[in-house]
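Notes to accompany the following structure.
As you look at this complex, bear in mind that one protein chain is not there, while each of the others sits in place.
What follows is subunit A.
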């Protein structure tokens, strides 16, 4: 492991040479030191028991410089006729030329994170690393060490943002393995409302690594919806670290869709730091070939009268593997907690495998916590029913697989997100079913 760590120390020297004058440099150096001490995890560590990251750790990723993207290629990543705010991140850098309609949203400040870091903006410095610090992993530290750019989104108090904001992340590969460390800082002020959509794509070929951190602050009475669709190439490594802090009576809903990537790990932690909070973490993943998709969630019920809902569904084919770990902590003060967790996985081949691990730690006595996990294969009885009515085998499989995912898809409020997920499912199932009419 020593060489692997040294590689990142060398990268740090090269990449951040000359930036010592910036205030952010201290944060980066601290994170690097912690990374150096901790090193990459092995499967002997509980949090990484089922996910061997050696292929990632052993690849000598170079920090990507800025990359160019043609408009024509860009268009393939966009929702049809999208006139709403659009932010484009290419290899971890905010691309002003490709972004549009983001500067004049009433009551919303969107600032490239680089500007925040370089100009030492106090408002955001007040938040930077403050939310993720309670949920650090080796990968969030690595991101902090190399953080350079990203999206700073600040929704002012009481502002209801009418239009959804779409952030497109494109990772363009090169001859050598490239890494990007995008970083989001999202602040939803008191009583505000917004919906954020992030999509992740690959351009060209080449091994890539996206190591992302999102720090999300949801103020009192604020409502934030956060959709993510990960559809990078089969050569992509992807680790996302999302840390959420919620205040009284706020509502945060995250829906994480994972379709692409060779190895994907999504860490999401929400701290319910108030009363009357609602927090929803949903996810849908579909893996094939030798993909490994790992979702780790953590919900920290710190105070009373909060509800959390978790629903993760997975579909695995070929030799794909998945991991779901859902931790719910109910602290002594968190009376009247209502926490519900459910995760189900559908295995479409004999070689596919899933490891699931619900973890409930409950220190309050007047609470309602439920969890359920199922792993199953396609319902042969239902498949025969469809076939007996004339629907061919492969289509029956598609319909039943879709039906398995439907509960999560039906809850998507944004038509473009729903259509994209429909299209990706149809594509992965290898035939045309017009799921929009199901």
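Just so it is clear, a contact is a pair of C-beta atoms (placed from the backbone, for glycine too) under 8 Å apart; a residue touches a chain by one contact, two chains touch by 3 or more; residues count from 1.
Here, contacts and distances are computed from a predicted model.
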Omitted chain (choose from "Permease", "Cytochrome b", "Ribose ABC transporter ATP-binding protein" or "Fe-S cluster assembly ATPase SufC") - UniProt protein name: "Fe-S cluster assembly ATPase SufC"
Absent-chain contact - pick from A:96, A:290 or A:387: A:387
Positions on subunit A where the hidden chain makes contact: 379, 381-382, 384-393, 395, 399-400, 402-407, 437-438
